[in-house]
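Worksheet for the structure shown next.
A single protein chain has been omitted; all remaining protein chains appear in their positions.
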Amino acid sequence: MKEKTKYIIISIVSLISFILLWDLVSKSGIISAKKLPAPSKLFETFIYKLGNKNPDGNTLPIHIWTSLKEALIGFFFGIVIGVPLGISMAWFKKFDKFFSPLFDLIKPIPPVGWVPIMITFFGIGIMSKVSVIFIASFIPAVINSYSGIKQTREVHKWVSQTFGASNRQVLFTIAIPSAGPMIFTGARVALNGSWVSLVAAELIASTKGLGYMIQTARLVGRIDVVFVGVLVIGVFGAAMMEGLSFLERKLVKGGRRS
Amino acid sequence: MINKTFTKDMRETWMYGILGFLVFLLVWQAACVFTNFGKIFPTPKVSLAAFLQAFVEPIGRHTLLGHISISLRRVLIGYTLSSITGIIIGLLMGYSKLAHAIIYPIFCIIRPIPGIAWIPLAILWIGIGEPTIHFIIFMGGFSQMVMNTMDGAQHVDTELVGVAKVLGAKENQIFRKIVLPSSIPYIFTGLQTSLSTSWMAVLAAEMITAREGAGWLIIAGMQTGRIENNVIGMIAIGLVGLILATLLRNAERRLCRWTVRSR
Partner (left out) sequence: MDSTKQVKKEKPIITMERISKTFQVEDGEVKVIDQIDLDIRENEFLVLFGAGQCGKTTLLKMLAGLETISGGSIKIDEKELKGFNPKVGMVYQTTALFPWLTVMGNVEFGPKARGIGKTERQKKAQYYIDLVGLTGFEKHFPSMLSGGMQQRVGIARAYCNDPEIILMDEPFGHLDAQTRYMMEEEVEKIWQEEKRTIIFVTNNIEEALYLADRIVILTECPARVLTEYKIDIPRPRSLVSEEFLSLREEISSLVDLREGGNDAE
């Protein structure tokens, strides 16, 4: 117990020294403030961006809202379509044989690779971004729910044989619940992939959103805004993952190994 | 009898696989012929021809293989660097509580930032060029490498550590002979996910800052309205991704023989 508090204190000291060192390096000019703005400057910029549209045309909350909305819509559809498809592929042999080779073809293409094609189809706008994010979350959703069901398949067979449960009953009462943790792992990979692809898509072509904000700030040389944007991207990425973990703890009781 | 059902199963697998693929091509073809889709998108036949041609005829400065090998080179450099540093820092944090207490809170600031989000910063810091791209790939794989390795080093079976101590192992031997090998499966998981994010990071970086490479190929296809280049690029990217993942899986199978249960 005492040891634990000791390490917590070390952590706090470490973090504070890191920020102080950063501040010192920047303010003393060892590294120019044009390359590394001081933490205090970043905080000012953050407050400023909360209400100001410079230099990229929108306030920070609007960028955040745009990015979150697009990421979550794409993620939602990726999960809602990907999970049932993965489960069906694992459960129905013919489904598996029909879709698996096709799926194997698109699986290794990184979601970012879809950006140009989607822009060609849908233009620069919410549709192109949402469809890239859809792909980014659809693929891990399928993979994980598929292997989640497959892994316990032998047990399912055994259960249905011994207890005479129908295929349908086994699927809904045993297979899907036992694949729950795996499906959530898939959702976590999917959410992470969604956020990454969103940033990529916004960097490449968009008119709003956090990725757009840092790209524009870079073009006009506002490194402080870039920094704030990058940190905000990190914070919201982490917050969404936390939210998902919270949901998982609520839904899958005792399923996850610690 | 087992053999018979087995071959029947194989035959079905192939049949359905080919059927699925044909349906896919048919839908693609039909969409090109009967809808507006065809105005912007090449038919399967045109795409395939363009794909094959790209091996001999340069697109931009290089042929398809040229672009791919440029991208691969970049990935290899960034990925190797991120893997090595990631493994070292991960082991350190997983093994030493003091190192964990010092590094982890700072690491937590950069951990959730996607590698791709570093692109604008990297350009401002280093300028446009190879080192920037390497840096972006590095940041793309680094956090995952650290997290997985750390996880492995933290999950070392304490009983085995005890066994080694009873047998006379010293602290540094415990690290090399117990902590390191038991982290290897976790390290491989890290290497795998990190490779695919590295591959994604290079594409994004090339789309934004490069004049060559697979990422440039597809973005240039879009910008010049030559969508077939885009399609070619995607096919190539998919194939390379597949090959990389397979290579790594084989390496894992070789290095982690002990985890494979033989029957």
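By written order: A and B. Residues from 1 in each chain.
Everything that follows uses one rule, which is that a residue touches a chain if its C-beta (ideal position, glycine included) is under 8 Å from a C-beta of that chain, and two chains touch if they have at least 3 such contacts.
All of these numbers come straight from a predicted model, not from anything done at the bench.
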item	value
In the full complex, displayed partners of the excluded chain	B
Of B:R11, B:K170 or B:R249, the residue in touch with the unshown chain	B:K170
Per the touch definition above, residue among B:C32, B:I59 or B:I178 touching the missing chain	B:I178
Touching residues on chain B - with respect to the absent chain	157, 159-160, 162-170, 173, 177-178, 181-182, 184, 256-262
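Quick note on the criterion: only the chains that are shown with their structure count from here on.
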item	value
Centre-of-Cα separation between chain B and chain A, whole angstrom	17
Touch list for chain B against partner chain A, complex	12-13, 15-17, 19-21, 24, 40-41, 97-98, 100-106, 109-121, 123-125, 196-197, 199-200, 203-204, 207-208, 215, 218-219, 221-222, 227, 230-231, 233-234, 237-242, 245
For the chain A and chain B complex, residues of the former touching the latter	3, 7-8, 10-12, 14-15, 18, 35, 94, 97-102, 104-117, 119-121, 195-196, 199-200, 203-204, 211, 214-215, 217-218, 221, 223, 226-227, 229-231, 233-235, 237-238, 241
